[in-house]
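The following block contains the structure, expressed as structure tokens.
All protein chains of the complex are present and in place, except for one that has been dropped.
By written order: A and B. Residues from 1 in each chain.
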Amino acid sequence: MTLRKLGLYAAALLLSAWVLVPILLIALAATTPREDLYRWPRPLWPERLSLEVLSSFARQEAVLRALGNSLAVAGLTIVLATLVSAPAGYALSRYRFRGREAVQLGILATKMFPATALAVPLAVAFIRWGLYDTLFGVALVHTALSLPFVILIVASVFRGVPAELEEAAMSLGASRVGAFLRVTLPMALPGLAAAAIFTFILSWNEVFAATLLTVNHRTLPALLVHSVVAEGAPLHYRYAGGLFLVLPALVIIFVIRRYLLTLWGVTVR
Amino acid sequence: MDEHRPRVLAAATPYLLVLPAAAYLAVFVVYPMAQAIRLGAADPHTGGWTLEHVRRMASDLYFWPAVRYTLWITALAVPLQVVLALSMALLVNTRFPGHTVFLYVCAIPLAVSDLAAGLIWLSLFTERGYLNAALVQWGVLRSPFNFLSHEHPAWLVGAIVTTEVWRATAIVMVVLVAGLQLLPRDYAETAAVFGASWWQTLRHVLLPLLRPSLQTALIIRTVLAFQLFATVVTLSGRLVPVLAGETYFWYTLYRNPHVASAYATLVLLLSALFVWGYLRTLRPEGEGT
Partner (left out) sequence: MRHAVVALAVLAVAALGLPAWPGPAGEVVFTSNQLTPVEEQEWARNTLLAGFTRETGIPVRFITEPEGPYVDRLMAEARAGRGSIDVTGTLHGIFPVLVAQGVVRDMLDIQRQLEGRRDRTFYRDLLAVARMEGIQAFVPWMQATYLVAARREALRYFPQGRDPMRMTYDDLLQWGQNIREATGERRLGFPVGPRGLYGRFLHGYAYPSFTGSQVKRFKSPEAVAMWQYLRRLWGVTHPSSFRYEFMHEPLLLGEVWVAWDHTARLLPALRQRPEEFVVLPSPAGPRGRSFLSVVVGLSLTRWAPNAEAGVRLVEYLTRPSTQVLTLQGVGFFPVSPEAARVVPTGGLKVMADGVAAQAGAPDARTALLPVGLGARTGEFVPIYVDTFRLIAIEGRRIEDVLASQARRLEELYRATNAPCPPPDPAERPCRPD
């Protein structure tokens, strides 16, 4: 029993290290003073750390504005995606209707086309519709790009909730809507929350549409990727940009982890 | 309460529920997608249909390598992701003290974009990277080894797959953990009571019950694997071409939206083929047909 426990912890430690060490290294690279970064042989642990590059980033007004843009877009995307996907996900999981498979496949098929090739037709359409260079426009596209997966997850979540419970509630006199609201929805909430993070992350990390559909209203990753990461900036800037992309990930997942686990605690048993 | 409603409405309910999503996707994806697909098959001068762009794509130097590498990377990365994610999910499911922290740690890459992941692993793999710094310091190597060299395409693919596994295992894991949490615990307990070994329980009880989650995870990962290119370009330039990368290059480097769209259409078809395969082979039990 103890041996099993030891093995458990060893495996957990190993897997944690696999995930954490690369993140630690990019943090290290981003805080190593630039002269040390270009030195070779490079000491594994730099003698001093410097926040110079990182703070020069954070001081830029454009960065803060872009951060606001990102949060607004991601928030809007979550709301839109949840509203549109929940009914569809429910329908796909609960009803056996003609063409169900085709609908499912059709929804997924929209995700199979590289976003690169969608960009120009979309930009043209958005200029015509007056959505070009608005945060709302970016959120619309992010919703579209994330919807297929969100619907899939939501459907899978609803499927995990036994239909018998809903039927039982209805046989006890609840309406279909009432049964859904009082039985199915609470049990499905953790999964729905997972779908929401997933949406948030897809929106946060989506750079292509965000760059092409905006001029003045850049999201933070779009700003970073195109000014720092992709276009041959000096190494120390690229690492700092990389860390900036990763940092919110740490925070967001941390915040949501609590929320998710509480919900899961409710569902289990 | 259904009997109080007209039958037609009841039959229409699922369609009405799906309608908002379908309409949304039609406007924001299908419409531009149709335009793009048309670009891939339209003659730029006459506007008529032509196979010219497809022919150019197929005769391009990078075409067959791109097909091959895309399939290879998918075939290597996706199973590794599933196995690793399943191990993580089962570990979480033992609810050992500290499993919440472990879950958090494993979920972090979920929020890391492919570009950031490429950058992170680039800082490890270059000649002057952390991996070489460590190996030289610890005396494993006398001088830095070129992991990213045109002479060792296998190493390059290895670096790409490593990065992909690191980044994308998290999403599979989250889906699987969510799936495991939704399973009634007594199945596994009953199996254990009847003397089933851990492995038998996993193979014959847990995995079949996890099928819906596994299917979701597999589909997501495979479709995304076909879209992969930021990581690949960061680590290997164009030495390891991939289909989504070629779409991007034809668009941005050659400025030829026609061939780019032909590539995009090919990615669409390949993904559709794989997803169809999964849907057929991993259909959850008890769903009739």
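General remarks:
Following the convention adopted for this analysis, a contact is a pair of C-beta atoms (placed from the backbone, for glycine too) under 8 Å apart; a residue touches a chain by one contact, two chains touch by 3 or more.
What you see is a predicted model, and the numbers here were worked out from it, not measured in a lab.
Note that the undisplayed chain, when the full complex is considered, contacts A, B.
The missing chain, though absent from the display, is touched by one residue of B:184, B:208 or B:237; that residue is B:237. For the chain left out of this panel, the touching residue among B:94, B:149 or B:197 is B:149. Contact between chain B and the absent chain runs through residues 61, 126-128, 143, 146, 148-151, 233, 235-239, 248-249, 251-256. Mapped onto chain A, the footprint of the missing chain covers residues 34, 38, 40, 60, 64-65, 68-69, 72, 76, 119-120, 123-124, 127-128, 130-137, 139, 211-212, 215-217, 226-228, 230-235, 237.
Just so we're on the same page, only the chains that are shown with their structure count from here on.
The part of chain A that touches chain B in the complex is made up of residues 5, 8-9, 11-12, 15-16, 18-20, 22-23, 25-26, 29, 40-44, 83-85, 87-88, 90-92, 94-97, 100-101, 103, 105-122, 125, 140-141, 143-145, 147-149, 151-153, 156-157, 159-161, 170, 175-176, 190-191, 194, 197-198, 201, 204-205, 207, 221, 225, 229-230, 238-239, 241-242, 245-246, 248-250, 252-254, 257, 261, 264, 267-269. Those residues of chain B lying in contact with chain A across their complex are 1-2, 11, 13-15, 17-18, 20-22, 24-25, 28-33, 35-36, 84, 87-88, 91, 94, 96, 98-100, 102-116, 119-121, 123-124, 128, 130, 133-134, 136-137, 166, 170-171, 174-175, 178-179, 181-182, 185, 212-213, 216, 219-220, 223, 226-227, 244, 247-248, 251-252, 257, 260-261, 263-265, 267-268, 271-272, 275-276, 279, 284, 288.
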